[in-house]
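Heads up, one of the protein chains got dropped from this complex, but the rest are sitting where they should.
Lettered A and B in written order, each chain numbered from 1.
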Amino acid sequence: MRKQGFLLVFGLVLTLAAISFPVVAFGLENGATSTAKKDPWAYVPRARPKTNHAHLLPGPFEKPQDVTKACLECHPDAAREIMQTTHWTWLDKPVKVPWREEPLAVGKRVSNNNFCIGIQGNWPKCTTCHIGYGWRDANFDFENPLNVDCLVCHADPALYVKGEAGMPVQDVDLTAAAQSVGGPVTRNHCGKCHFNGGGGNGVKHGDLDESLYFPGEDLDVHMGRYDLLCTDCHKTEKHQIKGHALSFALEVGNQVQCTDCHDAHPHEDDRLNGHVDAVACQACHVPATARKDPTKVFWDWSTAGQDRPEDHFTYLKIKGSFIYEQNLRPEYYWWNGKVRYRYAWGDKIDPSKPVLINPPDGDIRDPNAKIWPFKIHRAKVPYDVEYKILLQPKTVGEGGFWVEFDWDKALRLGAEIVGIPYSGKYDFVESWFFYPQTHMVPPKEQALQCNDCHGPNGRLDWKALGYPGDPVEWGGRDTLNP
Amino acid sequence: MRRVYLYTRYERFWHWAQALILIGLGLTGAEIHGVYRWLGFEEAYELHTYFGWALVVLVAFTIFWHFTTGQWKQYIPTLDRVDAMIRFYTVGMFRGEPHPYKKTELSKLNPLQRLTYLGFKIIIVPVLGTTGLLMIYYNRLPEWGIHVSLGTLAAIHTAAAFLLLAFFIVHVYMTTTGHTVFSNIKAMITGYEEIPEESPAAGD
Partner (left out) sequence: MKEYVLSTARRRWPWMLGLVLVLAFGIVGWAAAGETPASNPAPARMHPTFVFLDADGNPVVKTGRPISTIKTCGACHDVGFITTHSYHATLGQESLTQVGQVPGGHPWDFSPGPFGRWNPLLYDYLSPEAGPQMDMGTPNWVQSFARHIGGGPATLSRLGQPLTLLPPDPTNPDTAYRDPETGEVKAWDWRKSGVVEMNCFLCHWPKPNNQARLEALKQGRFAWASTATLEGSGLVTREGDRWAYNPAAFDEQGEIRSAFLQIQAPTNENCGLCHGLTHTTQEPVVAPAGDWYTAWETATTGQVFAGDKINESGMNIAGKDALARPWDVHLERLIQCTDCHYSLNNPIYLQKEDKPEYLLFDPRRPDFSDYLYRPSHDFARGTSAQHTVAPELRGTMRRCEQCHSVEATHNWLPYKHRHMAKLSCETCHIPRLYAPAIGEVDWTVPCKGMRPRIALRGLEGDDTVTGLVTGYEPVLLPRKDITGRERLAPFNLVTAWYWVYGEPPRPVPKWALRQVFFTDDGEYRDRVVQLLDGNGDGRLTPDEMRLRTEEQRATVARWLEEAGFSQARIMGEVQAYSVNHDVATPEFALKDCRACHARDSRLARPFHLAAMGPEGAEPTLWLGADVRFSGQVENQEHDWVYRPQVAHLYVFGFSRVPWVEWVGLLAVVGTILGVSAHAGMRIAAARKRMKGTQDVRLKRVYLYSLYERIWHWLQAVAILGLLLTGYLIHKPEWLAWIPYKGLVYAHNILAVVLLLDAALALFYHLASGEIRQFLPPTRGFFYQAYQQARYYLYGIFRGEPHPFHKTRERKLNPLQQATYFMLLNVMLPIQGITGLLIWLGWHRPDLLDKLGGLKTIAPIHTLFAWLFAAFIVMHIYLTTTGPAPSTYIKAMITGWEDVEEPARERATETVSSSQEEGA
């Protein structure tokens, strides 16, 4: 029987061979050899179940700091972790940059933008969105862990609202808010500040606004169709949240990338995959920005202070005149993830040209640069005619422009606080602030197609990007001389 | 004497077909190797390739035949009485001693044959076949991820061919060691062999 067994094995092998031969032959004919792509779902973190804190935090809490103290009893490291983050410091670490001698540290705490220009002297209003309690002036104690506001990210957003200097508003029931913690950090937590950057819904970013609380799948495929949360991409460990805004990026690093979850060459078509070396995913997959709620594209401070009819979208006496746009076509630049330059208080400007506050770094010869879509906020902001530097007005509080409408006074006070000279002569200069567009990704069907960029009516200015002409005809940057 | 039907029709066909093919391979191979000049290199090369393919087909069918009919069991190696066999071929046969092994339908091969033929079948022919096929497809080897020089392949192929030649010579000579000088060859032609009916000298 042993020999029979051998024969049986042989027979089975022969049978298998007889079956597998045609299967392989037809399989080859079929040629279905598509390489496996990365499965995005494998990279989405699992939601942790909610821990009910109601019985853990019986309260009552008098001051918000009491809540923090209670939190720290069980989470002793939490405040220290938070205090390392830019969410707390509003200031990045100093970095050696090519355009100046001493290292540069940027951050909301010290830098400017071209919306409300700067927080120094204007703290209580601006620090409403700070995750701490009581940042009223330059003397705020960044080292006190009890000032950390746990509730703004962890309490039920319906039960907790922050006011001036980041303090909870009058009617907040701290006990109820504290007892509501334990659930996931939702879009509402992030959105309260980030969707309202610049002082209102959608003002600043173009790709972040309140329409993302409940987005349709056409608006944002990730959050609308697949119900992702901010923290699913901005993965968080020890309160360090992944992601880094361009306006603060002096170095590349810590960026959230599409390729964190998606394959680097995700398309079926080789020609599309050929694009990814030179074109950011966002360039095609964010075909338009501010698709639902409008965003501010222009702000003229020089017209502020006039008594004319006011309207949130066109003119406010305290701020001047604006232009909002919806469904805005982005502008396209090479970008390698850092800024080429970042304006810091005291830097000289050339008033004959627009001041580029944070131009993206990179060009066609930079192998790390890709073509990115940007929203640019253009604003006329005050500058010192004599010293040729930008100026920061004091806006809120005593002597502030929003109270007295006196530019000279506001700028003088502001310059004092910031520590820059002021000659008494001011004018307004156009400035540009760049925002790379990366959120609000619509379903792939709405991505740009060939003729949106290529051909006689394409949206890209090839010459400005450094190409000799349309790469369809002239070849991509890899064919150019090094 | 007893007439025993030793070799089935297919076995005989296989044997002689293989013999012809191997002779053809040997002759053309020698010409490719540069031993003599008759057909010309190109012609010899073409013929050698055809013979090679013919052998592949024949061997494939024969393997199948061996397993389906159970004839593979003839090659199960054994060391039983090998010493006697060696003694017979070196000493006994000159003294006219009887063959120490009796052929039957169930067991046609003596232990020494079993070992030799098995070696022939699982070493020499596979080595020749593999190297031969690799040389036929030499131009496409890199795209299959095989990197080996033609020289190495040819050297192995030639070495195995010389082994085969040695086997061939011994094999032909051994056919004459039967009951009569031609009885073995006749058996491979007719299928029947005349076997002495006396009881074997040893082992029983």
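FYI, a contact is a pair of C-beta atoms (placed from the backbone, for glycine too) under 8 Å apart; a residue touches a chain by one contact, two chains touch by 3 or more.
As the structure is a prediction and not an experimental result, all values here were calculated from the model.
Asker: Considering the whole complex, which of A:Asp171, A:Glu398 or A:Glu445 touches the chain not shown?
Answerer: Selected residue, touching the omitted chain: A:Glu445.
Asker: Would you mind spotting which of A:Pro49, A:Pro98, A:Gly253 or A:Pro456 touches the chain that isn't drawn?
Answerer: With A:Pro49, A:Pro98, A:Gly253 or A:Pro456 as choices, the missing chain is touched by A:Pro456.
Asker: Out of B:Trp65, B:Tyr117 or B:Tyr192, which touches the unshown chain?
Answerer: Among B:Trp65, B:Tyr117 or B:Tyr192, only B:Trp65 touches the chain that is not shown.
Asker: In the whole complex, what residues of chain A lie against the chain that is missing from view?
Answerer: Counting over the whole complex, chain A touches the hidden chain at residues 1, 3-4, 7-8, 11-12, 14-15, 18-19, 21-23, 25-26, 29-32, 445-446, 449-451, 454-457, 459, 472.
Asker: Quickly run down the residues of chain B that touch the omitted chain.
Answerer: 8-10, 61, 64-65, 67-70, 106
Assume only the chains that are shown with their structure count from here on.
Asker: Would you kindly tell me how far, in whole Å, the mean C-alpha position of chain B lies from that of chain A?
Answerer: The computed centroid separation for chain A versus chain B comes out at 79 Å.
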